[in-house]
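Below: one structure, written as structure tokens.
All protein chains of the complex are present and in place, except for one that has been dropped.
Order of writing sets the chain letters: A, B and C. Residues in each chain are counted from 1.
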Amino acid sequence: MPETTSYRQSPLAPLGLAGQAASGLNGAGIGVAEPDFRVLLDLRVELDKQPGAQDAVEKVLGLRLPETANTATGNAERHALWLGPNEWQIVIHDSRPEAGREWTAKLREALQGIFCAVVDVSNAQAILRVTGPAAREVLERAVPLDMHAGKFQPGEVKQTVFGRHCGVTLHLLDDAPTFDIYCRRSFAEYVHAYLKDCARGACEDFAVLEG
Amino acid sequence: MAQRYRLDKGGRIDRDRPVDFTFNGRAYQGYAGDTLGSALLANGVHLVGRSFKYHRPRGIFSAGAEEANALVQVGEGAATLADLKATQVELYEGLSARSVNCYPSLDFDIGEVNSLASKLFPAGFYYKTFMWPQAGWPMYERFIRKAAGLGEAPLEPDPDFYDKRYAHADVLVAGAGPAGLAAALAAARSGARVILADEQHELGGSLLSGRDEVDGKPGSDWAAEAERELRANENVRILPRSVVFGYYDHNWIDILENLSDHLANKPADAPRQRMWKVRANQVVLATGAIERPLVFRDNDRPGIMLASAARSYVNRWAVRPGESAVLFTNNDGAYAAALDMKAAGIKIAAAVDLRAEAEGELTQAARDAGIEVLAGHGIAATEGHKRVRRVKVAPLSADGRSLAGEARTLNCDLVAMSGGWNPTVHLHSQSRGKLRFDAELATFVPDRAVQAERSAGACNGTFGLADVLGEGFAAGEAAAEAAGFSVEKAPRPQAGNGKFLPARWLWLTPSSKPVGHGGKHFVDFQNDVTAADLQLALREGYTSVEHVKRYTTTGMGTDQGKTSNVNALGVVSEFRGVPIEELGVTTFRPPYTPVTFGAWGGRDVGDLFDPIRRTPMHSWHARAGAEFENVGMWKRPWYYPKAGEGMHEAVQRESKAARESLGILDATTLGRIDIQGPDSAEFLNRVYTNGWKTLKPGAIRYGLMLGEDGMVMDDGVTACLGENHYLMHTTSGGAAEVLAHLEEYLQTEWPELQVYLTTVTEQYATAAIAGPNARKLLAELTDDIDVDPDAFPFMSWREGTVAGVWARVMRISFSGDLSFEINVEAHNGLHLWQTLMNAGEKYNITPYGTETMHVLRAEKGFIIVGQETDGTVTPVDLGMEKLCSTKKDFIGKRSLSRPDMQDPNRKQFVGLLPDDPNEVLEEGAQLVETVKSQPPMDMVGHVTSSYMSPNLGRGFALALVKGGLHKHGQKVYAPMPGKTIACTVTSPVFFDPEGERLRA
Amino acid sequence: MLLIPCPYCGERAENEFSYGGEAHKPRPEVPEEISDATWADYVFLQKNTKGTYYERWIHSHGCRRWFNLVRDTLTHEIHGAYRMGEAPPKVDEKTYV
């Protein structure tokens, strides 16, 4: 049997969110969508102890790992999100089913001889793309971070607790603002429902997008 | 006549918007802008409630949050609200309110008999009686509980929802009176992010009630301008109807915002209230001050109210709270109330002034206005049942402790009293800021701040309006500066600066008889605590203020003593002859005013109470009609009943199918940890009891993990994926805990180990297929994995393609049969499951849930951590001593050699077979060796798991039994209610003890 | 809710963190050679100071790193955070009755 994408169910597939981004906000303050499949790798390495690591990563990915806390590097296709002093999440816009394993192998190969870990977590996490002028207002209901435009700027990445007890990574992409929220796969429905309820709680200020 | 007591003009009400409401079933009218309190007064309604203990008639005595008397129940049915203060309820069309704590009606309340027998109910009377007979207490209690409570809790679920949010501010300002507005203006002008919250619906605080001018215009106009400027600034968030109720660690402040209680038509899809959880860099407290009542004989009658409240009713709500008023004061400031009342057409019968020489700007103005001032006088008594009718006033002795002359009677229907002011230091004190007793003001004012906060205005003991404004601006500037903004000092607005001192501080106004001998000098109105009660507490040795509080309940009502606490201290100080500052204060605790539970819960209720985790195959299980079990946050299929089946039948069927042909289990929820790095094997060696250095790529090993106390904390299999690369499995419920435990040791104890741990629990979806036909099915679905037993032996794994997708197949077994756990990437989980189900049809593939999984593993004697173990079980107890390496150290090893771990009589893991094969022991049943006719009996163990096994054809159980490893063959008994079940202790392995089927 | 300075991520709210108890309490090198009493000390006993306390925290909903914190257990004042293996900052230590 050939491996085809049609087998694959994204974490939020039961809610049918994919493609919602395309339909636009229609005047709503916030929209939530699930982006296409992506490669997500967890990369662990001590950059100061493994001098060759940055170059090796750059060779494969064409980007350098951010060394400043709470930031990301990247371009339209790829990102490296700072998760900790020796941990990054690599995000690659490659939706092929085997892509996660392939990129893992490539990166491992490049990092041969360096004490590090590359782990494919493409299936382990869900991504919710939250966008719209009310996004900050809504998210401030879910996370204890300061979401003010001056305090959380495009290119920044912050991990935090969402609602009660759910860990998330927030990556701010632009001034729209657009956030990519990464969470563990099985928490995705919770995060989605929570966001909807946050929007309901903030509804005096804007219309809420259905779905 | 409607609104008979409404003044013809003035006030901040909207006369174009009349509002109809009912109180105790009668229809009334008020105006938009009224509170329930002001609207009732406009209609001449003074009697609003009954007191807690004596059911004395009580009226409206304040105009704000400090109200202790006028508690009402608002609304009916699911939306009813208990114990609201009428002075804080905004009027809306259709509002219906009623009095609480009275029966059958407010006017005629049976409970008032308590008042007649009140001598029998002094403070602490409970403790002295209802003791005989001792067994009689439940009866007394039933009777006492009838009298409990004020309002009523709703009896239907709350129809509303609540919003809850975090927020961050450079400067948070609590209170929007002149001081708060000034502070907000100053901070906002510097560019700081400001939150300004006030519990009232209009900003302006006392400016709305007074007639003071700021910069040559009415104070309320200045407030409106300030508000306009603030609203125009996008860095400012103004929160009206928002009480700052709690000040916690590290400048964490909680605010409750009211969104729809004041609306007649409450929007269905908007929250009722919102809780703000604010982290503020700097805080300015500008919460004003609360006027102090005076303590005199029968000072609780309806019509007796705070002077500032009377003034507010006249100026802010255009209401005449009476026709004929007596002012009772100890200070000059209160004359403003007399003057304003007079200007509104209220007759001022006299001003009774405790000060021997009643001097002062406003006093003089009152005299000039023709008001009679009785200096050195006090109110010695009051009369009037449901409304004050008369007061007796008399001159006081020089020390103020007794009357010094004939009493004179004044007719009145209103007494406006002022005993000075208490700065609202609640939030400062909650923030652990110290208080200082200010002898001039005879009250507590903020002293040193501990957190980044400062007080300004009346809450700081500053009362002159110009000073208040100046202090507000200065506080706002200082706060902004401390938050890192540069400020330009603004010119201070012009305003008057009344002089209110000196006042005469007399905590207790004497009457013709000593305290306790006639009439009641109320200190705490809500809890009916009198000066005599305080005196009694002291007499009996309850001298600490905390004891006084708890013995008399003073300050413990819904108003939390806003008007009573300082008076109680004053009275105690008077009786004990100890200065107030040496007494100390009782602790100020959140909330400042009561806060809705629902707002605290916010959206973390219902479906969002806890995350519900589902596997990628969940939709299939749900469609198949599975019943689910909650395992941690996961929903796992528990069993799959077919039509007409109960749990028992379903489990029997599933268990049989899995043994006889083929079963399939969703094992996705197992915890998985990826372990990489050159020291991985060493790391495993340290965290598991057994050895790991010899495990080769492709192989799998079972491991047992202990806590440092030697107790089993987790178990599972770990696969060697490659050189220095492992995949650990944990129990579903233990995944997070195990990862935390491992990271802790790695990062804190053994940072030298080169190992990285990554959770991959959710990267994979797992279907376990088990039973004699498992291999056949697997073979059909893969081209590239050699399923031959020799090529793919027990406890090994292979990678390849199954059902057309990448898979890692592990030949391990929790059922005791030939079994493969097929791991695919989670996105493909549903696909895998469906493919297996389709292809397995010919083998009667049967999905089974956690219950059948439990039966199957129990037949094999496999433990479940958390069921066979409870944090007190060691590997030795489980008969797994062999798994504990003697060659190396591991976490928990040292604990195993402590004396009590060696005790041969510890509870150990065994099997149990009830003598009657049809018997299924209850899980949790206790076991004895000797049955007695009645308890106590010596227990030797308990049943941990118990099932009816279709494969064994009988009931069987697992248990922990003292010394059980050496008691196989002996009898134990489970004495149950009504019967005793005899069993034989056996090995815990009931099925395939040689493991032939596993290895098949 | 405390405001805790993670040495890696910066100041964050308490609910992103988990507590790990007393710091600077190393696991005995060779547990087998020590007495039951010394072992019990390591596993169970706590300084539990009222006052300046050196303690471990993990930024569990953040960078997932363990670190040390010096905190006053009465006032909750935080005197500093430092990474595992680093020396604690100099603090004017306090204890209370």
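By our rule, contacts are C-beta pairs under 8 Å (C-beta built on N, C-alpha and C of every residue); 3 or more make two chains touch, one makes a residue touch a chain.
By definition in this document, contacts and distances are computed from a predicted model.
The protein name that UniProt records for the chain not on display, among "Molybdopterin synthase sulfur carrier subunit", "Sarcosine oxidase subunit beta", "SMC-Scp complex subunit ScpB" or "K+/H+ antiporter subunit F", is "Sarcosine oxidase subunit beta". Only one of the listed residues, B:Gly94, B:Gly149 or B:Gly345, touches the absent chain: B:Gly149. Interface note: of B:Ile612, B:Met948 or B:Val961, the residue touching the hidden chain in the full complex is B:Ile612. Contact with the chain that does not appear here is found for just one residue of B:Val928, B:Leu952 or B:Ala1000, B:Val928. One chain is missing from the display, and on chain B it is touched by residues 52, 78-83, 119-120, 122, 125-132, 134, 137-138, 141, 144-146, 148-158, 160, 162, 164, 246, 248-249, 252, 254, 277, 516-517, 532, 536, 539-544, 546-547, 550-551, 553, 556, 558, 560, 587, 589-591, 594-598, 600-602, 604-607, 609-610, 612, 629-630, 709-710, 866-867, 870-872, 895, 898-901, 922-926, 928, 934-937, 939, 942, 944, 975-977.
Chain C meets the missing chain through residues 1-2, 14-15, 18-19, 21, 36-37, 39-41, 43-50, 53, 55, 71, 73-76, 95-97.
Just so we're on the same page, only the chains that are shown with their structure count from here on.
The geometric centre of chain B is 28 Å away from that of chain C, both derived from CA atoms. With touch defined as above, residues shared between interfaces to two or more other chains in chain C number as follows: 1, 13, 60, 64-65.
Residue positions 144-145 of chain A are each in touch with at least two other chains. For chain C in complex with chain A, the touching residues are 1, 8-10, 12-13, 15-16, 60-65. The part of chain A that touches chain B in the complex is made up of residues 1-4, 7-11, 14, 37, 42, 44, 97-98, 100-101, 115-117, 119-125, 140-141, 143-146, 148, 151, 163-166, 184-187, 189-190, 193-194, 197-198, 200-204. Listed in rising order, the residues of chain A touching chain C in the complex are 69-70, 83-85, 87, 144-145, 158-161, 167.
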